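Excluded from the complex is one protein chain; the other protein chains are retained at their positions.
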Amino acid sequence: MSAFLGNLGSPPLLFFFLGVMAVVVRSDLEIPGQVAKALSLYLLFAIGFKGGVALAESSIDSGMLLTLLAAMLLSAGIPVYAFFLMRRRMSTADAAAIAATYGSVSAVTFVTAAGYLDIQGVGWSGYLVAAMALMESPAIIVGILLYNHYGNRGSASASLFSWKQLVNESLFNASVFLILGSMCIGWITGSAGMNQVEPLVKGLFLGLLCLFLLDMGIVAARRFRDSRQAADGLAAGQPLRLMLAAAVGMPLLNAALGLGVAWLLGLSEGNALLFTVLVASGSYIAVPAAMRLALPEANPGTYLTMSLAITFPFNLLIGIPAYHAVIRWLL
Amino acid sequence: MSAFLGNLGSPPLLFFFLGVMAVVVRSDLEIPGQVAKALSLYLLFAIGFKGGVALAESSIDSGMLLTLLAAMLLSAGIPVYAFFLMRRRMSTADAAAIAATYGSVSAVTFVTAAGYLDIQGVGWSGYLVAAMALMESPAIIVGILLYNHYGNRGSASASLFSWKQLVNESLFNASVFLILGSMCIGWITGSAGMNQVEPLVKGLFLGLLCLFLLDMGIVAARRFRDSRQAADGLAAGQPLRLMLAAAVGMPLLNAALGLGVAWLLGLSEGNALLFTVLVASGSYIAVPAAMRLALPEANPGTYLTMSLAITFPFNLLIGIPAYHAVIRWLL
Amino acid sequence: MSAFLGNLGSPPLLFFFLGVMAVVVRSDLEIPGQVAKALSLYLLFAIGFKGGVALAESSIDSGMLLTLLAAMLLSAGIPVYAFFLMRRRMSTADAAAIAATYGSVSAVTFVTAAGYLDIQGVGWSGYLVAAMALMESPAIIVGILLYNHYGNRGSASASLFSWKQLVNESLFNASVFLILGSMCIGWITGSAGMNQVEPLVKGLFLGLLCLFLLDMGIVAARRFRDSRQAADGLAAGQPLRLMLAAAVGMPLLNAALGLGVAWLLGLSEGNALLFTVLVASGSYIAVPAAMRLALPEANPGTYLTMSLAITFPFNLLIGIPAYHAVIRWLL
Amino acid sequence: MKPCKRIEIVIEAPLAQRLAVRLRQLGAPGFTLIPDVRGAGDRGERRADELSGDSSNCLILIACDDQATVDRILEAVRPLLSSSGGVCLVSDALWLRH
Amino acid sequence: MKPCKRIEIVIEAPLAQRLAVRLRQLGAPGFTLIPDVRGAGDRGERRADELSGDSSNCLILIACDDQATVDRILEAVRPLLSSSGGVCLVSDALWLRH
Partner (left out) sequence: MKPCKRIEIVIEAPLAQRLAVRLRQLGAPGFTLIPDVRGAGDRGERRADELSGDSSNCLILIACDDQATVDRILEAVRPLLSSSGGVCLVSDALWLRH
């Protein structure tokens, strides 16, 4: 219980709430778009660099490689079960998009969990950063394959869509590329490199995370509000109750899966939490961008609202401390 | 005298001059808009958080509550006398807009005064931050009420204007909301929270204030130049001499008022200065935005030029150290 | 050799490579435009302020003034020889634009060299910052004079071009103005001023330089790619081989010149390197902007590609450590 | 391709935000808004500068194939232009139906 | 001054990027793209918000004096509008030849 309250009472989470409140009271508070984008790049850069430096100080072993393999397999496997589960209540396109969403990951949830561990004083290993990068893409490809097999092909935007481009984009999308690149540089330069960039990479980390989560609160709450307002227009997605159930159910199911695998792999407390958070989180940037081109029939009002407006806050506020509590109890 | 020179010789003020110079020599130097906006949000966040943490370390007493009450009353009262003073030389709409402008406050002047106190090593209390937030809105409402009573109603944009929206917007406008929100979070998390965000909130404060004031110098000088160029077009406001007199007279009158009240309230040196600066400053963001919708007949070439291009630099360069000198002499 | 590897292995350079890689693998990684602009302003502000504070701690002597004079003369003289060299293979307009480009300087190359010296622990004097500012403009004026004398006048945009404006713009362009202004403020406020802004000006310097060079890597690589793609369109510049030869030859010739003058002036190790880097670098912001207005016949596909996509990376990766090695050997 | 009117409105940002809301009430089938547009006219120069309280313009584009709706929109825009300045142009276009 | 068609397309940013590439293949002599454009229509509101996966619109302007090319462009745009929404307007203009 105190872990929950401690988490909720930390500045980053409180700023997330503040962002939500801004939307509720209809304040015009807003972080300018380019600055928000820059904050997200900063977080990827910082977490990647930190991870790389941590990696340089440890040695590469088979447990590490197994973890990375498991991460990729989960990212490719989750969409399969999620697709069949969702298709019972939704269109094939929506089901495929949701499947891809929950197979992939949310970098911000990962970064927040890392910040949570830092505040709690629990250590974690650098290679988890690599796991995050490896989990972004497989789900996208599996999701589209599923749709192409079970849905009606020949979608309209197909004229602008090519597999080659899609694969390239999911492998090298900005966040994957920046985090892996920063990790490599952190790994190459090690603690000498860290000394040079420490005030930026470590000093400002939690403060800038606060400002970033302030914006995420605004963005998530705004999408939640929009999805409710659109309840009767063309823009409407699925009924809210169904979306709520799915968007809380998926992270819980996946967290259970992640916890199990983490336990089998024998991960340490911090690593197990980050691993679980990755598996439990859902993408709201890379996957929607790919879905718009490859599956324009799928409604962002459903899959994006679920991952951004429900699953993301759920993981932030409840998921992270809850998974942590379970891990502590399991260990 | 040395206080003046010390103030003028501090990096933030010198960067303000540099911005003015950039306009004078027609340099193309400019801080990109979104970054300037982000800098202003940062300053509100930092000052709010610092204020909140300071509040957590003191106890709420009746003196504090009295000060907040006095602040709100001044913000609502100043527009009344200012309106009748101005109406003798200006249109009712312009008089009402100026009244609202000087009843409300300039957050940047407040932040600069706080930075000035930090540099001088004089302490101040967190609740002044709350006073600032409470003073933004009452003046707007009083100004519009005055106009509706004494002016001809049925203004043209009225179709887009609603009282309900106006009240909501002045209560929850971005700067009020962010500063109060950050203050609450600082207050809740106290010094433990401060430890997490200190390098951002404290370490970078004066440096980023320099960059922000550089931009304010540009913005203020540009408006001063534009107002002179427009001297014969439709865009022209009142004659420059009248504007100068009013834009220096108002802060002096209000500063006297503020000093008196601060003295009656028995505020400490730092608090008295911040209180006086709040009363003496004039709004150039929230009020003009509201006036454009509610009083489109009022000319921004008058009220905005006065508060931004004359009163703001006046307070920055002369007002702050002058009020400080008087306070020292009074105490 | 180890100096080369040490340089290539430093975080700023590795982030430059990462930016290049992002373009090679067609990642969509990109620093938002306004933030990139703000980073470049930050670097000028920081290096200017540091230079000014350093200046405050030394005394102005004749060696300093001689160096500044030599810098201006080189900036005005290099375009003359470069013009006649280039005109043998290119149009008069292109030759004049290239001449101006290499007479002027690249602020980022200078800043990176200063960062390189900081990492290596080699000192340098503040007045070099002034040298940089003084070298931006003379080359522009000489380049246009050469074109007006040897080329056919009456260019089309001439209607929008005026000498008076050009001179004003090259003297007070944003980067010259900001760096000189920050230098003056650093000089006035000295170490007391530095204490106030140190976490921003010094603490974040290398970290933000990394992020900035990441963006420069993207920008330079993109231009290189574009210039190759345009090989047969109207947008094409000169043949790539010619451009490569000229864009590596010019910095080498100029570096030799710079080294010679630095040696004659008896500059210290750090100062000699910065002086050489200034002379060897080519402008890709101020000069192209001026050329577009004054010499629209010159093709940016030639002069801009040379300075941005070839000379800039060349100096960064090879030039700086190479010039340093020569200086060490000479001293 | 269906004939329609192409309405183009340049007004100050704070008004544009509210006009956008009003447009839906007036029955506009949709609109497109280009923010942070500079300009100059009778009331002097306007540039984007959030810090200064100066406000930039927005350009709003509305395709509308119903003349009654066009008229309603123009009636709503007219008083805004009188009090706060700006420009409203109407031209003919063909709307690609899909 | 040469008569030409002025094609104006408002579509979601990710599609616009790719449409721009396709336009050249279709023979468009050039195009101009205004990014970060807001709007509303049948599919609700669209605003620029890179963090949220929500995407803003782009406005693409094409001047084209060859009717066959115009038709090719319109045929390429039509299915995009059906699947992802947006607007395409065509009007007449005179192109200043230089």
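Each chain gets a letter, A, B, C, D and E, in the order it is written, and its residues are counted from 1.
Here is the rule we go by: a residue touches a chain if its C-beta (ideal position, glycine included) is under 8 Å from a C-beta of that chain, and two chains touch if they have at least 3 such contacts.
These numbers were taken from a predicted model, which means no experiment stands behind them.
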item: Partner chains on view for the chain not depicted; value: C, D, E
item: Full-complex contact with the absent chain, from C:Phe17, C:Phe83, C:Phe205 or C:Tyr284; value: C:Tyr284
item: Sole residue of C:Met216, C:Ala255 or C:Val277 that reaches the chain not shown, by the stated touch rule; value: C:Met216
item: Chain E residues touching the omitted chain (full complex); value: 1, 4, 6, 20, 24, 29-35, 61, 63, 91-96, 98
item: Positions on chain C contacted by the hidden chain, ascending; value: 33, 36-37, 40, 155-157, 159-160, 215-216, 219-220, 222-223, 226, 230, 233-235, 283-285, 287-289, 292-293, 296-297, 300-301, 304, 307-308
item: Touching residues (missing chain, whole complex) on chain D; value: 8, 10, 34, 36-42, 57, 59, 74, 77-79, 81-82, 87-91
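Everything that follows uses one rule, which is that only the chains that are shown with their structure count from here on.
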item: Co-neighbours of chain B and chain A - touch as defined; value: C
item: Chain E against chain D, contact positions shared by both copies (same if over half, else different); value: different
item: Chain B and chain D: spacing of chain centres that average the CA atoms, whole Å; value: 32
item: Whole-Å gap between the CA centroids of chain C and chain E; value: 39
item: Junction residues of chain D - those touching two or more other chains; value: none
item: Multi-partner residues of chain C (each touching 2 or more other chains); value: 33-35, 199, 203-204
item: Interchain contacts (touch definition) - all pairs; value: A-B, A-C, A-E, B-C, B-D, D-E
